[in-house]
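Every protein chain of the complex appears in place save one, which is left out.
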Amino acid sequence: MSVSVQEGDFDIGAEMAAMTAGRTDIGALVSFVGLVRDMAGGAAVSSMELEHYPGMTEKALEKIEAEARARWDLQDCRIVHRVGALEAGAQIVLVLAASPHRQAAFEAAEFIMDFLKSRAPFWKKEAGLGWVDARDSDEEALERWR
Amino acid sequence: MSVSVQEGDFDIGAEMAAMTAGRTDIGALVSFVGLVRDMAGGAAVSSMELEHYPGMTEKALEKIEAEARARWDLQDCRIVHRVGALEAGAQIVLVLAASPHRQAAFEAAEFIMDFLKSRAPFWKKEAGLGWVDARDSDEEALERWR
Amino acid sequence: MQVLYFAWMRERIGVPKEEVETNAATVADLVEELRGREERYALAFSDMAAVRVAVDQELVEIDTPLTGVREVAFFPPMTGG
Partner (left out) sequence: MQVLYFAWMRERIGVPKEEVETNAATVADLVEELRGREERYALAFSDMAAVRVAVDQELVEIDTPLTGVREVAFFPPMTGG
């Protein structure tokens, strides 16, 4: 179980190295990094504010991670999510999934991202544009895992 | 088009940084790293030799990458595959896919790995165990993309 | 009971949290009570399809009982990642 919610940036290379250090049983390591896009929905975004629900956020992410570990043969898993002010191009979220097999690593990372998108208490407010609306496609993405 | 076949190791953090540097339009960056597992098929593996077909390898990888770019909305894509002697725990392959949307990035990376596994001219020989047999599951994985 | 608001719920109601004395049996009853207080609450709770609820930091449905509950949070659909 490894979840971090933080204002500061993260270092993907260091996170991966920490996960694989000293072990030789991992066959597949999948990472997902989400970034602040400057053209969300066609309007220029220079920065955003990421609000969350301290306390519940960590619990929600740990629950999603535990569910992924129960479903797939994972050797390790990690979620890092930033909050606060984020500029265009900034890293928002990192998901890592390690498994002996590539399909498990891919599916677990996708599962975590799908649930994180609409089941963890984060809200995005884009500078000059206001609160980001939830997308139907994110809700529909969850259907795949039922 | 960015494909490298090399004996030396690769630096995932540096590869990702090179892909995202100076741009703010990427929303999702997926990476896959394949590693030498020490217990492939139940027998201890201390090292392996990765043979390839120089010339054809690069062409085959470029073809797979071009196919991924034609199928999904990718902003960038990169494949690095090592050859030669590799110890247990060593990195073998890196696939990076960048897109405005997470599903495209995930699917493109999976597609590339599925085709790379059984359509690019690489052969693994495990020290003391001999040539690695192709797996039916790798051939079956291609069905998903027809 | 602590009642928390996030994102535009927080902005519409004007506070991030408040202590609420209530005998409401369920979350739905509490929403009714809050709606009756002032215009800003009525506005924030006008479209319940756009409101999500957590009780003691777990996502729940609107008909969840409030017995023994310490913390209720209201917020729009989540947009993480």
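Should a chain be cited, it is by its letter among A, B and C, assigned in written order, with residues numbered from 1 in that chain.
What we mean here is this: a residue touches a chain if its C-beta (ideal position, glycine included) is under 8 Å from a C-beta of that chain, and two chains touch if they have at least 3 such contacts.
Worth saying up front: this structure is predicted, and the values here are computed from it rather than measured.
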Touch partners, limited to displayed chains, of the chain removed from view: B
Contacting the left-out chain in the complete assembly, out of B:30, B:92 or B:105: B:92
Contact set of subunit B toward the excluded chain (per top definition): 34, 51-53, 55-56, 59-60, 81, 92-93, 113, 116-125, 131-134
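What we mean here is this: only the chains that are shown with their structure count from here on.
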Whole-Å separation of chain centres (CA-atom averages), subunit A against subunit B: 22
Where subunit B and subunit C are represented by their mean Cα positions, the distance between them in whole Å: 48
Where subunit A and subunit C are represented by their mean Cα positions, the distance between them in whole Å: 26
Residue numbers of subunit A (touch at least two other chains): 34, 113
Set of subunit C residues in contact with two or more other chains: 81
